[in-house]
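For this depiction, one protein chain was excluded, whereas all remaining protein chains were kept in their positions.
Then we have subunit A:
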Amino acid sequence: MALSTVLETPVAGFDFENAARNAALEGLLEKGQAPKPLKTGTTIAGVVFKDGVVLGADTRATSSEVVADKMCAKIHYIAPNIYCCGAGTAADTEKTTDLLSSNLTIFSLNSGRNPRVVMAINILQDMLYRYKGHIGANLILGGVDCTGNHLYTVGPYGSVNKVPYLSMGSGDLAALGILEDRFKSDMQLEEAKDLVRDAIHAGIMCDLGSGNNIDICVITKQGVDYIRPYQESEYVDNRKRQYKYRPGTTPVLTEKIVPLKLEVVEQTTQQMDSA
């Protein structure tokens, strides 16, 4: 049905028509609370070591007070040599990193080069600054390119920091304590993996929004090692997914067979022409 109030085709992109309606609804609902989006409430950390970058994350996604996802993947692929950990609103981090990854793929197909980490950071910064913090994505970007090993953080309002070790999310203070204590420049691989594991573990122990398993991603010039999970939590889920039992598991007490009496009501034959 064609509407006579539609004078122009709608513009693609974000549509703000429900903003006024949401403001009115918030006034009408008791306590004026709109439903909250799914946040990741996370601990993510990253460390630059001698041959590359190690990124670590927990795997819990919360929706207010309920754990919504116990095996959430918070380390997102951006490019073959760049990975990104995301904290904040889960949908925002997913979509932003997806868009970033698509744009970098287009770039590398056009120019034939591997993208650099600074490019990813500049694109992210422009995108997040444009939306003035309404896209709630706190990201830790780490990668290895021709200029070296880099670790950056981008905040939701578009702020960028380049640092050798880093943690973000609701458990960042706990993780930062471990990192500050034991970080040295030019560590070896095993030392760096242990440091990141301990930092995420501290976040899991001391923060309600982080928990379950620990994922680790090691990026070096030779390639990427995405270890998921690096360490599983001690509280394993023992529920069986299948509830089929073999016949004879429970004893049969009595058996009664009632034959169904059927009478032929009508019989017709239809010729099939198989030509």
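In this section, a contact is a pair of C-beta atoms (placed from the backbone, for glycine too) under 8 Å apart; a residue touches a chain by one contact, two chains touch by 3 or more; residues count from 1.
Assume contacts and distances are computed from a predicted model.
Asker: I want to check something: the complex is missing a chain, and I'd like its UniProt protein name from "Regulator of G protein signaling 11", "Proteasome maturation protein", "Dimethylarginine dimethylaminohydrolase 1" or "PIGS transamidase".
Answerer: Of "Regulator of G protein signaling 11", "Proteasome maturation protein", "Dimethylarginine dimethylaminohydrolase 1" or "PIGS transamidase", the absent chain's UniProt record names it "Proteasome maturation protein".
Asker: If I consider the whole complex, including the chain that's not displayed, which of A:T5, A:S185, A:Q242 or A:S274 touches that chain?
Answerer: The single option touching the absent chain is A:T5.
Asker: Given the full complex, what residues of subunit A touch the hidden partner chain?
Answerer: 1-16, 19-20, 23-24, 95, 99, 102-103, 106-107, 110, 127, 130-132, 134
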